[in-house]
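Shown here: the complex without one of its protein chains, the others still in place.
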Amino acid sequence: MGVLEHKFQDNVVVASMDKLIGWARSTSPWFFQFGLACCAIEMMATAASRHDLMRIGMIPRSSPRQADVMIVAGTVTMKMALRVKKLYEQMADPKYVISMGSCATSGGPYWQHGYHVLKGVDIVVHVDVYVPGCPPRPEALIEGLLKLQEKIQAERPLTRKSV
Amino acid sequence: MTVDTLMNWFAKLGDFPELAFILAVLICAVPVFLFIAVYALVAIYGELKISSFMQDKVGPMGQGVGLHAGKWGLLQPVADALKLILKEDIIPTSADKKLFILAPFIVFIGAFIAFAALPFNQNIIIADMNIGIFYILAVSSLGVIGLIMAGWSSNNKWSLYGAMRSAAQIVSYEIPAALSIIAVIMLTGTLSMQGIIQHQSGFVWGILPNWIIFQNPFTFLAFFIFFISGVAECNRTPFDIPEAESELVAGAFTEYSGMRYAFFFLSEYANMFIVSGIAVTAFLGGWQSPISGILNSPAWGLWWFMSKAMFLIFAMIWFRWTFPRLRVDQLMNVCWKGFTPIAMVNIFGVGIWHLMLG
Amino acid sequence: MGVVQGDQMVLNIGPQHPSTHGVLRLQVRTDGEIVSEIKPYIGYLHRCFEKHSENVTYEQVIPFTDRCDYVASMNNNFGYVVTMEELMEIKVPDRVEYIRVIMAELNRIASHLLALGTYGLDVGAFTPFLYMFRDRERILDIFELTCGARLLYNYMWVGGVSHDLPKDFERICIGFLDYFEPKIKEYNDLLTHNKIFLERTADVGVLPPDVAINFGVSGPNLRGSGVNWDVRKDEPYSIYDRFEFEIPLGEGEFGTVGDSFDRYWVRVCEMKESIKIIRQAIKDLPDGDVFQTIPKKIRPPKGSIYRRTESPRGDLGYYIISDGSPIPYRVKMRSPAFTALSSLGEIAEGWMLSDVIAILGSLDIVLGEIDR
Partner (left out) sequence: MTSTEIKETLDRQFPGSVIENIDLAENQLELKPDQWLEIATFLKNEPGLSFDQLECVTGIDTGEEGPLQSRYNFHSMEHRHKIEVVISLDRNNPKVASIEQVWRVGDWFERETYDMFGIIYEGHRDLRRILCPEDWEGWPLRKDYEPQETYHGIVVPKIKEEEWE
């Protein structure tokens, strides 16, 4: 993909190619099976029978190389922060990050005295969607994923960026 | 639509045998590739859906915002494939680049060229070799070289474990599989795939179709040995220790992303088809209809072959979502202390039964 | 095994790995498949529970206890409030006690379901995991009905509970139990009595009773080794002495006493016992006001207390020191999974890589509680 990215003038063909790529990427966002804390249990519950993430095409992958979406589910600590960053770097482009729960978003309940808690995962990686809640309900996570799909579909991967 | 037919046809146009051969092979290769691709999409969709129904889920439903994956998620595998192709292709800096790039293709080629000898019906077979079944067993082991290359070149410990495990496993399970096939060859007296199938027309004991699985109790056993060994060769649960998601992350494929990973995926499903194809040909009467003489036209032949093969693939999917995984030493025990001796004895059994009652 | 000595390789399992149950890192020295040394590295989820406790009031500690063992929050609340009530010498009404026991036992079932399901996942069986999650959702529904939260409840307060039971609770709860009891058989058919599962777990990772006690292993892991020790029976707290239930012990049905299968099997049996307790509690559930004894302001007398309760993972101890102010001077949580994990090196060395994963799964650790 790399060589073709943002190389074309906007026209009908490029726009529909963009749309096709957006469709493929948004329809099959394989997520990274990577749980940190409490939210991981809710993430598992979301992927399990009742809520079933596979409905929107999400399949868990345990290797970062094959995943498209990293759901940072839980508190990121100082000890873990650099590992999260490394995992993010190991993912192949295009990659997306969902910050699930208030701990990942801002430190959450550990904001004030958590000397060892990273106050928001966006300090180390780029976050696309924030899902609030402690922990977010499965419905909230699915809503976050749908928002991510919207975001992916709105992307124009081939079109040259206007400066 | 065999290579021979095409070459004969080219021969009428002029005298250029080498070129004719290459052309004929290429012309045959394209539909096979398309077939594998389409079949893999169907099988992946089937696997997602079947596993979901087994697990009280609904599986891909094409839900989501905007453009989605169609009704019942029918386009889900297409989107998956397209996405994988469009993904960044990562080659780790510490990896052995040449081998890393080559490995997925070798794995795929192993599965791909085995299709040449699969008889889909009376006419559709790329090359009806007189050593057909031997050829398939030989080339389908090529995949293991690719897996070892993938595991070694990734320079990742999980991959290395996966590669070593898969090498040991595939090489071991070749033996009971081949021994079971020998029993079949003893009965049919031919290595040609079409020959084996033609041998299975008619009835046995009046009612059952004259498929080799029903011909005597030892072949009945041989079928199961072959099929289970085949599942092991495909690295499917309960024998998926090379991939072993909960132990080895993704085994030999840990470092692969994007299209290269898609090729591994594709070859896994292609291998499943080959194992099922051999099992159908050698034990379940290939394209023969269950009631010999009825519904046996080439079109029905294709239907019978595909439906039998798909049933076996369904069985593999069923195993995968039911069983836990064996440990590596237990896996070897099953092979060397269980299947191999039984398969050996089986050969004698088949022979004696054939001599006495055949 | 291991007559031929090859080069040894150091392998890092985690912090991101599908079966470390969170963010645990195991540094494993392997000779081929055989593991010769295991060093667990923890602290990737150290969220400073004890520091927070020293800075917030007593009632504000309760939400943090939720987040320690996020799989069994009710039991964590329970342990804390029992300890606090003993320190403050509060006697809560009977209704509160009954509600607490019902909730704690329901959560024990939910926690065991998760433990058993992920254990199935560790040995490669995917489907039982989803079945167990499906049934766990029903328990979460009951909790949601009661207190509005699915996972972290903050339900038990010092001196009472945050909400009274909803209307129709008895019917819903009994309905769940009637639904759930036959499901245990389904799990057994699907997973427990599967030949491959037995091969993978029986005789694997044997934890002898004396080693278990020496390592402070507790709860189902200790009972799996055949030691009859359950805080609910042996140091009864709350009203556990009013119920009739049995303590399932590991019997080495398919292998040696104290193997992974026994630890698994004890959990399955405990779910049945919990059902018994809930049925009895619902039958005797008295009326009353659940907010009656909640103190306006929590200022325990000066002093310290150590109390342990039985969480699904074992002895959950709270050490609370009060200096008479509304803020705890020190709260220490003695977490059962912490001690269980410390024994991993002892029991899992010499086994194969796949077994290490299986043994780790059988210990049923929750990293939130280990790292706090």
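Going in written order, the chains are labelled A, B and C, and every chain counts its residues from 1.
One rule holds in what follows: contacts are C-beta pairs under 8 Å (C-beta built on N, C-alpha and C of every residue); 3 or more make two chains touch, one makes a residue touch a chain.
Worth saying up front: this structure is predicted, and the values here are computed from it rather than measured.
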- Can you pull out the displayed chains that the omitted chain is in contact with? A, C
- Note on the structure: Contact with the hidden chain, among A:24, A:71, A:87 or A:124, goes to A:124
- Which one touches the absent chain: C:213, C:239 or C:268? C:213
- Query: For chain A, which residues reach the chain that was dropped from this view?
  - Reply: 78-79, 81-82, 111-113, 115-116, 118-119, 123-124
- Note on the structure: On chain C, the omitted chain is touched by residues 42-43, 46, 48, 50-51, 54-57, 211, 213-216, 227, 229, 234, 303-304, 306, 308, 315, 317, 319, 321, 326-327, 330, 332, 334, 338-339, 341-343, 346, 371-372
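Throughout what follows, only the chains that are shown with their structure count from here on.
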- Item | Cα-centroid distance, chain B relative to chain C, in whole angstrom | 45
- Item | chain A and chain B, separation of their C-alpha mean positions in angstrom | 35
- Message: Give the residues of chain B touching no fewer than two other chains, as numbers and ranges.
- Response: 55-57, 245, 249
- Note on the structure: By the touch definition above, chain A meets two or more other chains at residues 49, 62
- Taking the complex as given, what residues does chain A use to touch chain C? 33-38, 40-42, 44-45, 48-50, 62, 64, 74-75, 77, 79-80, 83, 87, 109-110, 112-117, 134-135, 137
- Can you list the residues on chain A that touch chain B in the complex? 1-2, 19-28, 30, 49, 52, 54-57, 59, 61-63, 65-66, 68, 90, 92-94, 146, 149-150, 153
- Message: Could you list, by residue number, the parts of chain B that touch chain A in their complex?
- Response: 48, 52, 55-69, 73, 75-76, 78-80, 82-83, 86-90, 245, 249-250, 253-258, 261
